[in-house]
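What follows is a single structure, written as structure tokens, with notes after it.
Missing here is one protein chain; the remaining ones are kept as they sit in the complex.
All chains are identified by letter, namely A and B, in their written order; residue positions are counted from 1 within each chain.
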Amino acid sequence: MKHVTEFRDPALARTLLAGIARLADSVGATRARPVHIMEICGGHTHAIFRFGLDTLVHEGVEFIHGPGCPVCVLPMARVDDCIGIAERPEVIFTTFGDAMRVPGTRGSLMQARARGADIRMVYSPLDALEIARRTPDREVVFFGLGFETTTPATAFAILAAAREGLANFSVFCNHITVPEPIRALLADPDMRLDGFIGPGHVGMVIGTHPFDFIPLEFGKPIVVAGFEPVDLLHAVAMVLAQIAEGRAEVENQYARVVPEHGNPAALAAMAEVFSRRPSFEWRGLGEIEESGLCIRPEYAGFDAEARFAVGYGARRRSVPEPEGCACGAVMTGRIKPTACAQYGRGCTPETPLGALMVSSEGACAAYWQYGGARVAAE
Amino acid sequence: MALRDTHVTMAHGGGGRAMRDLIEEVFTAVFRPPGMEDQARLTTEALQAPGARLAFTTDSFVVAPPEFPGGDIGRLAVCGTINDLAVGGARPLWLSAAFILEEGTEIALLRRIVASMAREAAAAGVRIVTGDTKVVERGAADGVFVTTSGIGVIAPGVDLAARHIRPGDAVIVNGPLGDHGAVILAARGDFALETPLQSDCAALHGLMAAVLAAAPGVRAARDCTRGGLASALNEMAAEAGVGVLLDEAALPLRAEVRGVCEILGLDPLYLANEGRLVLVCPSDQAGAALAALRALPHGDGACIVGHAVADHPAQVRMTGLFGGSRIVDMLVGDQLPRIC
Partner (left out) sequence: MCLGIPGRILAITDPARQMALAEVSGVRREVSLAPVADLPLAERVGQWALIHVGFAMAIIDEAEAARTLEALRDLGEAQETLAAMAQGDRALEGSR
């Protein structure tokens, strides 16, 4: 597969691992006192585990798994709202597969489907539009979930629906942004991070400059990276090189895809359709300002919150985490999944307590699936 | 021809003339079972040899859509049950076929499915000797459900069982993985993917017989249906109490199956197959086993994908492209497509 296989080349991986080892030694990184590098994006977490990169890099490099998993940070109350909408007989509720198993207080979308709700998995919001065109007598709702990588797709879908005058299509908007939670993490005095691997596909849309504040205000290096193992190893080497040379900059490892100034058409579509909520709840992280998107009044006809009276905060109810759930601490890198008292005991893939075990890119699910740290729980 | 209906109605399940006409025209005329009593009466010479054992299996088939590139639910039902017998070392002899039909099913579809089953059974030298038909109201079943049970005979001296597996044994598959699973995902239309893939649906008893003749030390075999190669190996490893170590670079995968998996975020190890078996044999017989498989149409892609190991008993792991190994666990539920 072109543009994939070359970046899975074992020879290049070996080169980079050797380079990483040299750099780690040169900054005095050891297993006891490692360099902490946070990969922000859940897709990077998944790739690290799938390719075993955490076991392959020098033992002085430790990956801290960040909160870039939009499914993991979805508040339980929003899942409940989804189910409330989906249970209406006139509604066809469409969603990405990732969201199907996330538990709310009344179970998950998967369980709601078993109880009779018409819930369908789609690959693209365009497919939800097509369902709306083909079933004009039903209300089609698309669950808009994801960071800036995915937000433009929803924006373009709403713009298309507006052009066509579709009367039976709306979006339940849960899109969130990456820079704000990073700022919240960095502002926490307990956080000890030495560098970041930046989300390459978010960068593809917003460019690299939204990450400038990381070196400028907090003095940490960030390398925006692709998703193949060679990309990730390359980015780790680049972060270590910055640390070794006393630099703190935004670097772009994924230049073949990430343009410095982002994608103008995508940015314009997002600006046209969405505005920022003053604040939005992140499961495990609490309320973060200016981090969630809502649909502008001009497009209220496509806003499921308006159509079904499930506005964010409409019922002012914040659902507390289940007893013993430590997703927040894991997601902010304070503890490893295996240090959570529930990991492997009360919380397993079969009976997940929190979203990090349910979402396939949640750190806990990745740990479990790829088995790197299973032993520690037993 | 008394049957004029185009679609199945509740009357066709009522036990009266309508049902008799449906059964006679659509099923009996094609399957031609020996006799028309409530039960098939079969002679048992094949079972008389001392040490011969009867093998008996059953399976239900509910696939949607009922027709897909490379096959249909009928072909699946015949091959699936034949394969369940074959992986136990049995020669398949007779099948039963029971149908649950949703009111409104097109009779033309039913005829195609039955024709497919008859063709597959004939090619396999297996007879469909008895069956049943029920009709349920619209919505109570998804089109056509088929259940096939199968009887076969295991020759004296053949004893395939996972508990025979020993560290060092070779793990072999007969061809590329995940074709059927990928085809069904694409055929369901939910994800609007077009591929040239065909289901790998095939009856594998010929393959098994050839491999057992060439490599009599084969320990065990499984067909890799739902849950894919990973699930079959996890079951075998657990029963055997040995570990299994796969080699990611050795896994045979068609480019298009890789493509479907990359787009939808799926792991091909868990995709369903309907014409793939995994067998475990002593490493000194692996060459003979591979040669026997590769000489046959459904075995030309046969290769070694890993070995049984003494480490991590009951656990399946895989050595990755860059070294380092990871667990290949049992699935919890279905594998779901993801965009993250």
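We adopt the following convention: contacts are C-beta pairs under 8 Å (C-beta built on N, C-alpha and C of every residue); 3 or more make two chains touch, one makes a residue touch a chain.
A quick note: this is a predicted structure, and the numbers were derived from the prediction, not measured.
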Chains shown that the absent chain touches, full complex: A, B
Residue among A:V35, A:A161, A:V230 or A:V250 that touches the chain left out of view: A:V230
Hidden partner chain, touching residue among B:A2, B:A192 or B:A310: B:A192
Options A:D54, A:D127 or A:E251, residue touching the unrepresented chain: A:D127
Residue of A:L23, A:V57, A:I182 or A:A266 in touch with the missing chain, whole complex considered: A:A266
Touching the absent chain when the full complex is considered, from B:D159, B:E262, B:D284 or B:D311: B:E262
Residue numbers in chain B that touch the chain omitted from display: 186, 191-196, 254-256, 258-260, 262-263, 265, 338-340
Residue ranges of chain A at the interface with the undisplayed chain: 1-4, 6-7, 11-12, 14-16, 18-19, 41-44, 70, 96, 98, 123-127, 145-147, 149-150, 152-153, 156, 160, 199-202, 204-205, 227, 230, 234, 253, 255-259, 263-266, 269, 361
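Just so we're on the same page, only the chains that are shown with their structure count from here on.
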Centroid spacing, where centroids are CA-atom means, of chain A and chain B in whole angstrom: 38
Complex contacts: residues of chain B adjacent to chain A: 190-192, 255, 258-259, 262-265, 315, 317, 320-327, 329, 332-333, 336-340
Chain A to chain B touching residues, read off their complex: 1, 4, 8, 10, 13-14, 42-43, 46, 49-52, 55-56, 69-71, 96-98, 100-101, 110, 120-124, 127, 146, 150, 229, 349-350, 359-361, 368-372, 374
